[in-house]
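Report on the following structure.
Here the complex is missing a single protein chain, while all its other protein chains stay put.
Let's look at subunit A:
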């Protein structure tokens, strides 16, 4: 028996198809049992967590109030940036990634002992999971699927010795590979020697390889007591419960999106052309030092041309000029020459009244 076990160990090194199939069959058979057994565990955990929450309810309330105030400011900034980004994407005809479909499941097993970090989730091939799919929870990336059965799949967690995830370290966009080593904090490999990564930097997926979509939060860089940089993952492997399996398709398989025939914006109530030169036409009025602008807009790098229009990228006979949304008015000269990143607008954010809910739906692409 000892010899047989040793022989299995050596044969298993080759990772033969038979072993993988046997593993999947056993996983499929035991997953329902584990799911039943894990339900009371989940209920007990909720009771424990609830008790904790009651004990710290006042502290938690204070913390959430402060966080809410901070997030409201972030929401404002995010809405502005979303609007701006949508406009730029429309101007540049960016091939926007399609929405990622996902399927949710529950982790029904514990990690597989002290030498591996894998868990079983009750979603299998029948639900659309496939090997290589990324798995996230509410905090961030959890890992990826390495084997699927009919009704259950195995997730390789980020901390496992065999886990390798291509990541990007923000804000400088350094690329690296997040490599697990069975410790709590995966390490960063293949980081360029010239990169200056410091603790606190955010780590997100890079999307390289096409298996996991880019931009999924992974963790933050920390410095361990021995001086090495590692990553504290956002997801907590000790508290895994419900997870999402991302059914991500590599963008190359997506149909090409043709550029919009005409860039259109939401209806403009006022007449921006007239607003450019009202004061200059008043006889006797003092001449302003700078050309008058629309309300609240900052001065562009160059004086604004009188016709704030945006043309199509193709050099065709000039289409009927389409007026951009009000916030784009000062930047229109740049947009008309297909340099849609005006410096002045980058430096100074648009005024508050530019951010209206109606302008979030990709202005200029109607």
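In this section, a residue touches a chain if its C-beta (ideal position, glycine included) is under 8 Å from a C-beta of that chain, and two chains touch if they have at least 3 such contacts; residues count from 1.
Heads up, the rule we're going with is that contacts and distances are computed from a predicted model.
A.B. asks: According to UniProt, what is the chain that's been left out of this complex called? Choose from "Peptide/nickel transport system ATP-binding protein", "ChaN family lipoprotein", "Alkylation response protein AidB-like acyl-CoA dehydrogenase" or "Rod shape-determining protein MreD".
C.D. replies: "Rod shape-determining protein MreD"
A.B. asks: Pick from A:116, A:177, A:197 or A:220: which residue touches the chain that isn't shown?
C.D. replies: Looking across A:116, A:177, A:197 or A:220, the contact with the absent chain belongs to A:116.
A.B. asks: Looking at A:104, A:131 or A:183, which residue reaches the missing chain?
C.D. replies: Residue touching the absent chain, from the options given: A:183.
A.B. asks: For subunit A, which positions touch the chain that isn't shown here?
C.D. replies: 1-2, 4-13, 19, 22-23, 26-27, 30, 33-34, 37-38, 41, 44-45, 48, 107-116, 118-120, 146-147, 154, 156, 161, 181-183, 237-241
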